[in-house]
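Every protein chain except one is present and positioned as in the full complex.
Then we have chain A:
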Amino acid sequence: MTIQFNNETFRDDYSFRNSPWAIKRFPFPFHEDSYMYSVNMEQHRGGPEGSVYEKRFDVDEHYLSEMRDRALVLADDPLRCQSLPHMTLAGWDTLELIMTCKAEDYPDLFELHRDGNRWRWINKPMGIDQSFTFLDPTTLPCGPLEYITRQTQGDFAVLDQRDEMLWMDAGMVTTQADWSLDFDIGMNFFEWHAPVPLAHEMGIFQRALKFLLNVQQGAPARRLNWTMTVNPLLDTSPENYHKWGVQKTTLTPENIGAKQHLRVELQTFFRLPRSNALLFPIRCYLIAFQDVVSVPKWGRRLHRVVRDLPEELATYKGFIANRPLMIKYLSRFDDGLPTSPGVWPDLETEPPLQK
């Protein structure tokens, strides 16, 4: 299909919107009426046609606007993209992986022409036509990681693998749920996860690390994570907390449906072949509560999940203060009927709201 790209903002006037197509394909993260941590990994080998899981790097209607927002963030704060000196090869790996995947998966939007190490990359939506020499950084306008991730939705953590451990040694992070690459750079897997409550005691991180160390070439994996964001902000960084944190106090019963967003991260994991590093793309999808509840099953379920979530998790995810308001709003869309298992909207089979 041809994607109609939106012209929208994730700041100031917040003109971000999801089309009916984007709502239907939204990666709703709850497969049942409650939520607890798990190492909910599965293979990243496609998914139903049109879903966000189908392609290796999903491109949607927000592409151009998200790339504009990233450029604004980087102009203010260049440290959002960093790469320690030994990670340059992993940067080329990332560029190669994304260019080859996008050219194969979206031939009408992207082209990659290779003649040995002489490459030509065409990004039609962004109007880019770049010839360069693979592995020669002097032939690109910036480093390979920055170059390709300025053209790819989602944040990217590039993890070096050494001594049975993963290290946050490079990345492009402008659409994050309140964590900082500049703070975490050089940390190991346990160090950068230290602030997460409960999961350490549950042994989640030991199991997750073991799994990730064994993600192999040709067999990428994925999982979902989620949080809540008031206003469709991509950049909810600690660096800018003074700008967005206060916005959490602006929710009212009247505006919550439009202002409160469910924020879902599609996290994928790729073993990078030349550097043996692990690429960890974190793709952020936002949806307003009023759009979530337009799907009856999701409205019922989101109410139950938010209502029953352990206190620690609601605090960590930053919405404990607004939870009563959320529950009050969402309860209007929960008629108590059972929900079908799985994440899909099931619009044809699930009954409409009975109240």
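One rule holds in what follows: contacts are C-beta pairs under 8 Å (C-beta built on N, C-alpha and C of every residue); 3 or more make two chains touch, one makes a residue touch a chain; residues count from 1.
Simple rule for what comes next: contacts and distances are computed from a predicted model.
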| item | value |
| --- | --- |
| Per UniProt, the name of the complex member that is left out, chosen from "ABC transporter permease subunit", "ATP-binding cassette domain-containing protein", "Flavodoxin reductase (Ferredoxin-NADPH reductase) family 1" or "Tryptophan synthase alpha chain" | "Flavodoxin reductase (Ferredoxin-NADPH reductase) family 1" |
| Omitted-chain contact residue, chosen from A:237, A:260 or A:275 | A:275 |
| Residue of A:96, A:146, A:184 or A:291 in touch with the missing chain, whole complex considered | A:96 |
| Sole contact to the chain not displayed, among A:42, A:108, A:129 or A:311 | A:42 |
| Those residues of chain A which, in the complete complex, touch the missing chain | 27, 29, 31, 40, 42-43, 45-48, 51, 53, 85-87, 89, 93, 96, 135, 160-163, 210, 214, 216-219, 222-224, 273-276, 342-343 |
